[in-house]
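With one protein chain removed, the remaining protein chains of the complex are shown where they sit.
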Amino acid sequence: MGSITLKQVTKSFGDVNVIKPLDLHIREGEFIVFVGPSGCGKSTLLRMIAGLEDTTSGTIEIDGEDATAMPPAKRGLAMVFQSYALYPHMSVRNNIAFPLKRAKVAPAIIEEKITAAAKMLNLTDYLDRKPGQLSGGQRQRVAIGRAIVRQPSAFLFDEPLSNLDASLRVNMRLEISELHQSLATTMIYVTHDQVEAMTMADRIAVFNGGIIEQVGTPLELYQRPVNRFVAGFIGSPKMNFIDVDMKAGDPTCSLGVRPEHLKITKQQGLWSGEVGVIEHLGSETFLHVHLANGSTLTVKADGECPLQHGDKINLTADDNKIMHFDGAGMTIPSLSWEEKAVVKSA
Amino acid sequence: MATTQSRTLAKMMLLPSVTLLLAWMIVPLCMTLYFSFLDYNLLMPGENEFIGFLNYEFFLTDPAFIESFFNTLLLVGGVLFITIGGGIGLAILLDQAIWGRNYVRIMVLAPFFVMPTVSALVWKNMFMNPVNGLFAHFAEFLGVAPIDFFAELPLLSIIIIVSWQWLPFATLILLTAIQSLDREQLEAADLDGAGPFSKFTYIVLPHLSRAVTAVILIETIFLLSIFAEILVTTSGGPGYSSTNITYLIYTQSLLQFDVGGGSAGGIVAVIIANIVAIFLMRLIGKNLEG
Partner (left out) sequence: MAINHSNKSKLVYTLLAWGISGMLFFPILWTILTSFKTEAEAIASSPSLFMFSWTLENYSDVLARSPYFDHFWNSVVVSLGSSLLGLLIAVPAAWSMAFVQTKRTKNLLMWMLSTKMLPPVGVLIPIYLMFRDFGLLDTKLGLVIVMTLINLPIMVWMLYTYFREIPHEILEAARMDGAGIKEEIFHVLLPIALPGIASTLLLNVILAWNEAFWTLILTAANAAPLTAFIASYSSPEGLFYAKLSAASVMAIVPILILGWFSQKQLVRGLSFGAVK
């Protein structure tokens, strides 16, 4: 229960193609995150899977069954919305009971399920309150409670944490991850926050302009992004990109180095520049270094970094940590370090 | 944004309203249009001959039409002017810290709930009557000749009555709008050294523009077809000096039984209302949705 297959799925509003032909297989029980900048089509795709939007062409299969034309209620999916979408006029108890009542579940069983869900989500004391009397985190948990009592074949999360403040977001992230581990149900999670994607996902699908740029585990995306977009989107702070002059026989158009891979060196490095803003985080320090050609590199340094604003420094990076991109922004695979490792060992 | 299913459903749910309004608008309008080309008088049953645009010619060249056209404009414009001007002033006053604001608001709101026939009768008899009216008593007290309002100032008298009815509405809408004004904006203006006058012109008035638009729209809808106030007070007179187009057509069709002429007048009224409507819709489209 809970595998979803998208085949050549598209969506257009009038002349605007929001989703270009797209294939994706979501495995049973996996936690997949759709991540991308706003307007990339990730939420639209989620709503298409939910049945809240029509699919313009292509098919959506849920557990091997064609669900493209099924109304939302028949798909056996549950959704948690960004605004929680709780029924404001109903108590927490009735909010959670609503889907069960619609499914004509016997009252005794409903009561049992509510009790279990409330216990699991720490809502037992709040069952008789209205959503308006709850905090953001509690509302979020009610929304989740409403979703889990139905025992859906998959959960759909639409940016569920973006209305919470930063510390609460970290807690809820953990709670949802734990929920996934205990329920082992398929979860599709949409977010624009790559940290959420990296920390929670089994697999991440990176969306951009209505297509999926790359699907893979968090580490795959971090280590082997297929193009400059994915390289720049995954990882925090963002990867540094440096344009280079094209040389004959080398398609490299720009280089990419992550801040954590840049090293400050006393010797002649690959780049040299002047230290601008210094951000001390305690455990680490981010330096913004202005190069002579006008571009700025972000460098991750130790927590106790003695450098001052205006210091001149040299920067270098291991060869295998530098990515090369061609004119179209694609990663040049011949230079990927896996292959280099093969060459070395040979 | 929705699915085909919900869109189909949505169309079905719109259907009753649209059909009814369409029928309510189109069917009688077509009949009116048809009648307007006939020589059709209820007192003279018979052939109801087709007479082309003759009814229109009679209606449009009738001096009464010109007069009632301008009366309509004056009535609508005058009431809008008084209610919006007075409404802004009252709204600002009621927005201040005052004692017993709830009672004040109830008193201000009250005239809105008074039916037009009642307010017209009360004003006509108990206030504006030249002999027994309160205004006449007051004039007597001051030693000046009382004004015979409906003989000397018929249209103005009606404007006063109607303004009294609509001032509460305008005030309340504008008051709500003022109360929604972001106080930080005013504080920022204080810091920038703005005086009360420039605060009013540059912050309060622009903030009110949406509400003013709403007031104009809603009042105009109702003011274009003012009827009872005229029927009860002046019956359009003296002469045609307080007849608006609605009342003119009423007299023609139901008092003189000239269905053809009245219908032609009705069509003219529809055209005028459409011109006003297009103008208003533009205003609304710009101001209300934005």
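A and B are the chain letters, set down in written order, and residue numbers restart from 1 in every chain.
Here, a contact is a pair of C-beta atoms (placed from the backbone, for glycine too) under 8 Å apart; a residue touches a chain by one contact, two chains touch by 3 or more.
Since this is a predicted model, take the numbers as computed values, not measurements.
Asker: Could you tell me which of B:Leu21, B:Ile66, B:Ala188 or B:Leu205 touches the chain that is not displayed?
Answerer: B:Leu21
Asker: Considering the whole complex, which of B:Phe58, B:Phe112 or B:Tyr202 touches the chain not shown?
Answerer: The single option touching the absent chain is B:Phe112.
Asker: Touching residues of chain A against the unshown chain: what are they?
Answerer: So the residues of chain A touching the unseen chain are 50-52, 71-73, 77-79, 81-83, 85-89, 98-99, 102-103, 146, 150.
Asker: In the full complex, which bits of chain B touch the chain not displayed? Write them out.
Answerer: Residues touching the hidden chain, for chain B, are 1-2, 6-7, 9-11, 13-14, 16-18, 20-21, 24-25, 27-29, 31-32, 35, 90, 93-94, 96-101, 104-127, 132, 134, 137, 140-141, 164, 167-169, 172-173, 176-177, 180, 183, 186, 210-211, 213-214, 217-218, 220-221, 224-225, 227-228, 231-232, 245-246, 249-250, 253-254, 259, 262-263, 265-267, 269-270, 272-274, 276-277, 280-281, 284-285, 287-289.
Keep in mind that, in the parts below, only the chains that are shown with their structure count from here on.
Asker: Taking the mean of the C-alpha atoms as each chain's centre, how many Å separate chain A from chain B?
Answerer: Chain A and chain B have C-alpha centres separated by 57 Å.
Asker: Would you mind writing out the residues of chain A in touch with chain B in their complex?
Answerer: Listed in rising order, the residues of chain A that touch chain B are 13, 51-54, 71.
Asker: Using the touch definition up top, name the residues of chain B that touch chain A in the complex.
Answerer: Residues in contact with chain A: 1-5.
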